[in-house]
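Removed from the display is one protein chain of the complex; every other protein chain stays in position.
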Amino acid sequence: MQLATDDASRVDSPEDVSLLRRSRWTDWWLTVMHDKKALAGLVILAVFVFMGLFAPLIAPYDPNDMEYEMLAPPSRSHLLGTDDLGRDLLSRIIHGTRISFFIGFTTVALALVSGVFLGLTAGYYGGWRDHLIMRYIDLQWAFPNFIIAVYMVAVFGTGIFNLTIAISLAYVDDFARLARGMVLTIKQEPYVMAARAMGASNTRIMGTYVLPNATAPLIVQATVSVSYAILAEAALSFLGLGVESTTPTWGLILAEGRSFISRAWWVGVFPGLAIMLTVLSINFLGDALRDFMDVRETQDLM
Amino acid sequence: MAILLEVTDLHTHFSTPFGTVKAVNGITYTVNEGETVAIVGESGCGKSVGALSIMGLIADPPGKIENGHIRFMGEDLLTLTDEQLRRLRGRRLAMIFQEPMTSLNPLLTIGRQLCESLQTHLGYTRTEAVNRAAELLAMVGIADGGRRLKQYPHHLSGGMRQRIMIALALACEPKLIIADEPTTALDVTIQAQILELMKALTRRLNVALILITHNLGVVARYADRVNVMYAGKIVETGTARQVYALPSHPYTLGLMRSVPRVDQARLQRLIPIPGQPPDLTRLGRGCSYGPRCDFKTDRCDDESPSLVETAAGQCSACWNTKAVADSLGGGS
Partner (left out) sequence: MVTWIVATLVFFMLRAVPGDPLVAMLFDVGDPAAAEELRQKYGLDRPLFIQYVKWCGLLLQGDMGRSIYGSRVPVSTIIIEALPRTISLALLAFAIAIGIAIPAGIIAALRKNSFLDHATTLLAFLGLSMPDFWLAIMLIIVFAANLHWLPAIGYVPISQGVWPWLKHLILPAIAAGTAFSAIIARMIRSSMLEVIKTDYIQVARAKGLRKNTITLVHALPNALIPVITVMGIAFALLMATTVVIENVFSIKGLGRVLIQGILNRDYPVVQGAILVVSMIFIFINLLVDILYTVIDPRIRFE
């Protein structure tokens, strides 16, 4: 933000105006580079994404290999120690990155697409569609998101596919509510009325006017939701409602290590640290996005 | 008449990412007891900042009073501690703001907001304060004070709320009230009522009033003396009568010509002042009105003029006051 204003003040003559026509993404990039929190977030996130993508190459050992000393403290051969079955903790955490990120991003993508579809339909067309969709949103609103996810797991059962569905269902109403609100606001804008007066079709109006204007708050909401989804996955895994126990996930590693924390602190500390750093980096980025896109804090808490 | 307020060479600056904004850049004026002084100028010329500087309400950071003295009732306000200044505010010095719709706390009753001043400054008990508050409402022309005191701001119209703000300002019988565009946000019909009320009450109670406005009509009718401000400086000062009849600064002249007047023929053309007010972060060494001025000479680019007496009690900060006077003498 600061940088953008500095630039603006440097524009003295009309020739310099091109400076102001820099793309939004360049602006965003420059903002990130100047905001220490956002920069830290980006770096941490990049490290984790890298770890997730190349897990088999980076991990020093097979995450499910039980051939090492049990509950060995961090050492040169096992940087983060081993767990109660003698598996290398670092390798397990590196592999755990994959599930966390997969669930975090897939669920939010699903929730975003379906929520926005519902919200746009409800807000733009109104009438019975709005009624129906609003009833659904209200109903879902009667449950805390996490409880919905827990309940969905109870209904569908565990496993990565079910878990993805369960968590994304939990967040659909947030996006639908937000998208609907945005549409209702934007619909009243003079330029949208003008477009309609000039005979633009519904889909065209949605595509060219409504959706682009609704992006900023949706992106911010999506970022926040990713962090919550990652936390939700970890909590579900921790409670034994997550993926199969052969797949290492951060929540599961913690759950398994829980009984040994008094003897081996590392099995308790490191997986949680990984979760926290990931979520923290996403929150930092989300905060920078919010400032950058000038979205009010109140509308996107969860 | 005794001098109540004496502002000397006041500089208030704001540091922003764009550079330092010299919002008030060396103003000097006095206000006598019971007198009404108008401060006129375009938006952004520093009139409000000047007023807030007197009240000690400049947020620091980003604002800072860099230089100057503000003597009020014999004390230099800039040397007082925050606590001393607080005891003065609302007690001896009061302020009325531009936006009556947002100037009252929406969650507290009118009575509460009136009484808290009385209780804080005069040590009134709750009952004494309520009685006095009802009196004050009657004074500003609000009937049925007992009921009004129990109401919340959203029950009242804009004009009504500005009356309450006046009551609030008068509550502790101050010596000076600063009214920052008190009628700008109101309907035209209400504007006159509010101004008349303020004039009547300040006369009756012998309270001095600094009336900040951009409306020259208001100046002519309600002020004793006028300070015209441009780009953080006072460019002309005099009695309201003098300035209105014979402006001696090109900016004052420009202001008068750009406003429609009922007493002139409809065919009389309005002449807008060309250009924009200068960027307060980049003031040159010359006269800041120069780029927009019809009377500009070479000297104006190099040297900034200071206030010079043009008639008894009237001063103008212009190198070419003669030319201005001549242009008026030649008809118009």
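We just call them A and B in the order they show up, numbering each chain from 1.
Keep this in mind: contacts are C-beta pairs under 8 Å (C-beta built on N, C-alpha and C of every residue); 3 or more make two chains touch, one makes a residue touch a chain.
Remember, predicted model here, so these are calculated numbers, not experimental data.
When the full complex is taken into account, the listed residue touching the unshown chain is B:Arg87, out of B:Arg87, B:Lys199, B:His214 or B:Arg257. For the chain left out of this panel, the touching residue among B:Thr16, B:Thr79, B:Asn105 or B:Ser157 is B:Asn105.
From the options B:Thr12, B:Ser117 or B:Asn215, the residue with contact to the chain not on display is B:Ser117. Seen across the whole complex, the unshown chain contacts chain B at 55, 57, 86-91, 94-95, 97, 99, 102-108, 116-117, 120-121, 152, 154-155, 165, 168. Seen across the whole complex, the unshown chain contacts chain A at 37, 138-139, 142-147, 150-151, 153-157, 227, 231, 234-235, 238-241, 251, 254, 258, 261-262, 265, 268-269, 271-272, 275-277, 279-280, 283-284, 287, 297-298, 301-302.
Basically, only the chains that are shown with their structure count from here on.
Taking each chain's centre as the average of its CA atoms, chain A and chain B sit 52 Å apart.
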